[in-house]
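The complex appears here minus one protein chain, its other protein chains still in place.
Now for subunit A:
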């Protein structure tokens, strides 16, 4: 049989062959190509339902790939420069979990920046790994956490020579990159694995105008959200490994939690997106860069707003910047980013990715049109004209350094737990998460000390319209703490 190339999409092709075979389905799913669920078929379309099928011989099996899924994974590995690729159907959350579970057992240390996604800390609760947090540097004006400084990484490695892995955001939600190449060297020199959360970095693999991609920098594992900048369906993702990781062991780990009914809609979307990126990625990303650069220039011309870019690079905590990110500092018009986010949606019918206390992030991709960019820029100009007010009195965001008292797993699964009024929790050790969404980075994780500073931040962020997620009490009147 002919060796598949990047022009192929083995899963897509297998599904197309399947359609022609007109197989009579006496297997799941029970909707039987949509015939058994007319309302859903009218809504999603017959084409979509006809390929929502189960694993079978011509379609391979995600838990144990030997044919078309294997071929598709091999093509993805080749396209992204990895030893092996896994197609993931539980979101990049599942890819991140698989990385942590593969690298760490109970009690193992992992060095990571505090501004990790909640999925990383969740993974530690499940497997019992112990975090060694590196305080990301903070940009005082923008109020955002940055990357890791090399000196901080060195210090953490020196103080924790027994750590099993270092985890790097490549990039952060805001597009900021650490010096991943150097961190790879430090990790490897100290017998540690380098794990990369590339939820926002798919496009790095296909352009030389962007920061270096983790696998190209020598990372051992990378969790890549193809459904963000890669164009695949929501909840699809890929996990890449280097030749230092056993493919078989990683698959065992993945199969601990992965569904045995992997969705062919998700898998085929990964396959098609990989082909598209491999064949046309450079051009697609160039188009996005051009649109974002234009928007950034126009927004900076409005006045007061600051759409930042590479000029923020400082060769350390901002080692590089992803210029496809359109982040705009809004506090200079007297509004929190989340307030601008709400006005854009409620008044101007424009949905952006998120607003935090000082910034707005608009997600720009291949699907955008220049005239939509004009709408965004014009609406921002109008918001400034109509709503601009004095910006004094707005909280200067400070990085709040977590005080880890217990491993997350020990705190979360404790038998001695009290639910206390939030304001009475100062000085106690928290046993659950408090996350400010946006941007979804933990304020408190299980095992951490509650401080006055943290309470002040929670009240301010709530007041500005951020959602507090994570705690058992969804209104956060009460907080669970160690008894």
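Basically, a residue touches a chain if its C-beta (ideal position, glycine included) is under 8 Å from a C-beta of that chain, and two chains touch if they have at least 3 such contacts; residues count from 1.
Going forward, contacts and distances are computed from a predicted model.
> Looking at what's absent rather than what's present, what does UniProt name the missing chain, "Cytochrome C oxidase subunit III", "MFS family permease", "C4-dicarboxylate ABC transporter" or "Polyamine aminopropyltransferase"?
"Polyamine aminopropyltransferase"
> Given that one chain is not shown, which residue among A:190, A:378, A:391 or A:414 touches it?
Considering all chains, including the one not shown, the answer is A:378.
> Can you work out which residue in A:36, A:81, A:297 or A:370 touches the chain that's missing from view?
The one listed residue touching the chain not shown is A:370.
> In the full complex, which of A:7, A:311 or A:349 touches the chain missing from this view?
A:349
> Over the whole complex, note the residues of subunit A touching the chain we left out.
Touching the missing chain: residues 298, 347-349, 370-371, 374-375, 377-379, 381-382, 385-386.
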